[in-house]
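If you scroll down you'll find the structure; I have some questions about it.
All protein chains but one are shown at their positions in the complex.
As written, the chains take the letters A and B, and residue 1 is the first residue of each chain.
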Amino acid sequence: MTARRVIPGPFVSAALATTAFLAACTTLSVLAPIEPLSRSSFDPAMVAKGAQLAAIGNCNVCHTAASGKPYAGGRPLKTPFGTIYGTNITPDPDTGIGRWSESAFLRAMREGIDREGRHLYPAFPYDHFTKVTGEDIKALYAFVMTRDPVRAETPPNELSFPFNIRSLIGAWKVLYFKRGVFRPDAAQSAEWNRGAYLVQGLGHCGACHTPRNFLGAEKKRSDQAGGEAEGWHGPALDAASPAPVPWTAEQLYQYLRTGLDDLHAIAAGPMEPVVRNLAAVPEQYVRAIATYVATLAGQPTAVRKKKAEDALLQARDEGAAYPRIERANQNTAGSDRGLQNGAAVYAGACADCHDQGRHASSGGALHLALGTAMTIPTSANLIRITLEGIQPPDSEPGRWMPGYADALTDEQVKDLVTFIRAHFGREPPWPDVADELRKARQVKP
Amino acid sequence: MITLNVNGKRRQVDVDPETPLLYVLRDHLELNGAKFGCGLGQCGACTVMADGEAILSCVVPVSVLQGRRIKTLEGLGTIESPGPLQHAFIEEQAAQCGFCIPGMIMRAQALLEKNPSPSQSEIRQALQTNLCRCGTHMRVLRAVERAARTMKAADAARRGSGR
Partner (left out) sequence: MNEPGISRRSFLACSGALVVSFSLWPELAAAQEARKAPALPGSLKSTPMLDSWIRIDAKGDITVFTGKVELGQGVKTALVQVAAEELVVEPRRIELVTADTSRTPNEGYTAGSQSMQDSGTAILNAAAQVRVILVGLASKRLDVPVDRLTVQQGAVRADDGRTITYGELVAGQALHVPAQPQSPLRNPGTRTVMGQSMPRVDIPAKLTGNPIYVQDLRLPGMVHARVVRPPSYGARLRTLDTSKVEKMPGVLKIVRDGDYLAVLAEREYQAVTAMRALAKGATWEEQSTLPAQAGLYAFIQRLPSQDTVILGSQTSPGFGAGAIEATFRRPYQMHGSIGPSCAVGLARDETVTVWTHSQGVYPLRNAIAEMLRVTKERVRCIHMEGSGCYGHNAADDAGADAALIAVAFPGRPVRVQFMREQEHTWEPFGSAMVSSARARLDGNGKIAAWQYEVWSGPHSTRPGTAGNLAPARHLQAPFEPPVPKPIPQPTGGGDRNAIPYYRIENARAVHHFLMSAPLRVSALRALGAYHNVFAIESFMDELALAARIDPVAFRLRHLGDARAHDVIRTAAERFGWLAWRKQRGRGRGIAFARYKNLAAYAAIACEVEVERETGRVRMVRAVAAVDSGEAVNPDGIRNQVEGGIIQSMSWTLYESVTFNDIRITSADWGSYPILRFSNLPDSVEVHVINRPGQPFLGTGEAAQGPAAAAIANAVADATGARIRELPLTARRVKKAIGV
């Protein structure tokens, strides 16, 4: 999401002012604090179930700081409105939610209101969690309340005016928040419905894969049409899917389960922890998610099918011809200096691993004709991957790509990604390369 | 013809521009410091510096390095006159087989040039790219800390004497 200046027009301003007033007038009840519960008061089966659901919900990602204890909060989430910090949801009685009853927890998940009756910022995606069933919330509660309590004050949010006025969230909710548990679609299979429930609810995939409006709400009519998270683009999962080769349910399952599908992608950026969490979740849940997501894109059009054929052909053919430089040159458009420079950078720094068949490396890297980062509307993902590389989580096996942040100058990165977009993405040039590069350079490793 | 600036000297090499720097350093310029450990950018044994940044010379082609100031282990000092990091590693006996150490030294050099007073945690973070199989890590950390102290003291002395 770009940090645009938000200046609503007069009609919307009036509507907002009214709803804000109305919302602010509503007092929300305080739910009584409870004595912290002992671990033994929870059924281990519920706790285990809650663990799986928490993995699907990726609670640990937003609620754990970079070098902090699990679930103890403190992780900054940058939004166009400022920075919000994930809260401490360990059962610490003073700085965590140790004094929250199950009803308080349920209300927070379903309605976005904390125990003391304050609105929660929708950075906590209760617009998704509202769909979660009572049974599942009960299990999540059992899980959360049996974590190790950690004494850690959540840092105060750093939001600009007027977004730092919490009660105005009431107005936002009136406009954009629809409460209600997930309702299955009788026309669909049980597996599809389970997948839909998980994706729309706990998975909150739309939070990153759906575009948002100027007030940060997901555009309901553009569900899964492409979104943004922490500088990375969440590709469209619907009919606008930019994947060169359309995803099958089986491929999605492989990707979600292992972080890798040979014809599409390796999990990078914000998807890395998602995939790590899903690895610990029972197989049938991940299959259900894959089944559901696979249907979102619908049947591929003839145009899309042709693109897929071309991409697969390119991936197969590239590995055949030698030597590299000539081949790269003969495929670049015209005599554009930048593209030729980019081709040269690609040939020297990338081709060894990325042109399959050249190099019997450890399974080879993704052929770029097949990668989604090349075909999405923004250069953000490709730039970040180029600069940071991709490494498996600490001490776990996985594919390894070194980062080129220090090896390439800005000019060289620009030429490289421009070449890759043209040669492998086969799409018009990105307009945002300089901008995204500047943002990506600011990310601390 | 590729022209490179290596350890302050202008070197011309007749190589395919796609050639990774590592091979040019070792095969053409006969500089032994940077080592072939994996050729995949995973182990750091090939680490050298370009314009003050630590880079993995096994995955960076010489074509992108023209005009940049490349520094290798040989540019830090000699056996007769070792640089502060080399000296610190010798003092701490921070080597077993020693194969990974030049890469460690280069990465530490890049760190100290940017951050003369790194914390232990910052040093560990910086060296994350570099593998050591012999288990010399603890000594490496001590050597880097030692060098940081020495370099700071030398710097203070220089400034103090008005030079």
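Definition applied: a contact is a pair of C-beta atoms (placed from the backbone, for glycine too) under 8 Å apart; a residue touches a chain by one contact, two chains touch by 3 or more.
These numbers come from a predicted model, not from an experiment.
**Q** Just one of A:Tyr141, A:Trp400 or A:Trp430 touches the chain that is missing; which is it?
**A** A:Trp400
**Q** Determine which one of B:Val59, B:Ala95 or B:Met151 touches the chain that has been left out.
**A** Per the contact definition at the top, the residue touching the missing chain is B:Ala95.
**Q** Among B:Ala54, B:Ala110, B:Cys132 or B:Ala148, which residue is in contact with the omitted chain in the full complex?
**A** B:Cys132
**Q** Residue-wise, where is subunit A in contact with the chain that is not depicted?
**A** Residues 44, 47-48, 50-51, 60, 70-71, 143, 146-148, 319, 322-323, 357-363, 391-392, 394-400 of subunit A touch the chain that is not shown.
**Q** For subunit B, which residues reach the chain that was dropped from this view?
**A** Contact residues on subunit B toward the absent chain are 15-16, 19-20, 23, 26-28, 30-33, 35-40, 42-43, 45, 72-74, 77-79, 82, 86, 89-90, 93, 95-102, 105, 123-125, 127-128, 130-139, 141.
Assume only the chains that are shown with their structure count from here on.
**Q** Note which residues of subunit A are touching subunit B in the complex, please.
**A** It comes out as residues 324-325, 344-345, 347-349, 351-353, 361-362, 389, 400-402, 404, 406-409, 412.
**Q** Under the definition above, what is the set of subunit B residues touching subunit A in their complex?
**A** Touch residues, subunit B against subunit A: 16-20, 40-42, 50, 53-56, 59-64.
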